[in-house]
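Got a structure for you, questions after.
So, chain A:
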Amino acid sequence: MSSRKKILGAIRELILEPKVLPDIPNFSSPGNLAERFTQSISSNKGEVMTKSDFKKWFSTSGFSKVISLSRHFPELRTLPLPEDPHDLETLEVAILDGQFGIAENGAIWLEDTQLGLRALPFATEHLVIVLDRNKLEDTLHQGYDKIAVAHSGFGLFLAGPSKTADIEQSLVIGAQGAKSLRVVLM
Partner candidate 1 sequence: MKANSPSVALFIPCYVDQFYPQVGIATLELLEKLGCQVTYPLGQTCCGQPLANAGYARDTVGTASHFIETFNDYDYVVCPSGSCTLHVKEHFPAIAGLEKEQKALEHKIYELIEFITDVLKIEKLEGKFPHRVGFHSSCHGQRGLHLSSGSELNQPPYNKARKLLENLEGLEWVELSRTDECCGFGGTFAVTEEALSIQMGKDRLADHQQHKTEILTGGDMSCIMHLQGIATRSKQELKFLHLAEILNKALL
Partner candidate 2 sequence: MTHPENATEFLKDSQKSKWHDETLWFVRDKRDKVSKGIPEWEQLRELASGIKDYVLANLADYLEEFERNAIKNGIIVHWAADSEEHNRLVLEILQQQNCKAVVKSKSILTEECHLNPYLEKHGVEVVDTDLGERIVQFLNQPPSHIVLPAIHLKKREISELFHEKLHTEKGNEDPAYLTQAARIHLREKFFGAKVAITGVNFGIAETGEFVVCTNEGNADMGVHLAQVHIACMGIEKILPRRKDLGVFLRLLARSATGQPITNYNSHFRNPSPGKEIHIILVDNGRTAQLAREKFRNSLKCIRCGACMNTCPIYRRSGGFSYNSTVPGPIGSILSPGLDLKKHSSLPFASTLCGSCTDVCPVKINIHEQLYEWRQEVTKTHGEFAKGLSMKLANGIFKSPLAYKISGSMMRNALKSLPNSLIYHPLNIWGKNRNLPDPPKESFQQWYQKNRS
């Protein structure tokens, strides 16, 4: 007998008390969405910026290896999107458009269409996500309502830079993935 049959058979043999699948209420919290979002990103060790602050930061940073897939900043691109993600090894900055953000925790939803290559937001040294300030949702519940079951080959709630506290619980930013996250609220 295949293991599939064995496992499903073992479960079906059991007489289990019927249960009811609970409905999820539409929880929401008070407060200005942009303010709460900004605070959340900052507690996740990212930074929310205005367009002009971002431009200032970018122009003084001197990065030469930049991939921008953002429709707001096509001019900042210095490299084309490669075919092979291994070519991202020395990428300095990736600039992407986020679909929407969640105020309660700073999570930003991205899918294949925004990412170009799935490895991009992880492999880059610094990550910039551009987000429309009208595209903020209250909690994850509203976020999941928004994406519903629409197909996303790869979807990602990204909330901050790569971080770890595995050495004596000291927080270090820049573990294996991007060393920083900047969110430009447009």
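By our rule, a residue touches a chain if its C-beta (ideal position, glycine included) is under 8 Å from a C-beta of that chain, and two chains touch if they have at least 3 such contacts; residues count from 1.
Regarding selection, all candidates are chains of the complex that A comes from, given by their letters.
Not measured: the values here are computed from a predicted model.
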In this complex, work out which of 1 or 2 touches chain A. 2
Show me the residue ranges of chain A that touch candidate 2 in the complex, using the header's touch definition. 2-4, 6-8, 10-12, 14, 16-22, 24-25, 27, 29, 40, 43-44, 85-86, 89, 104-107, 117-119, 122-123, 139-141, 143-145, 147-149, 151-170, 172, 174-178
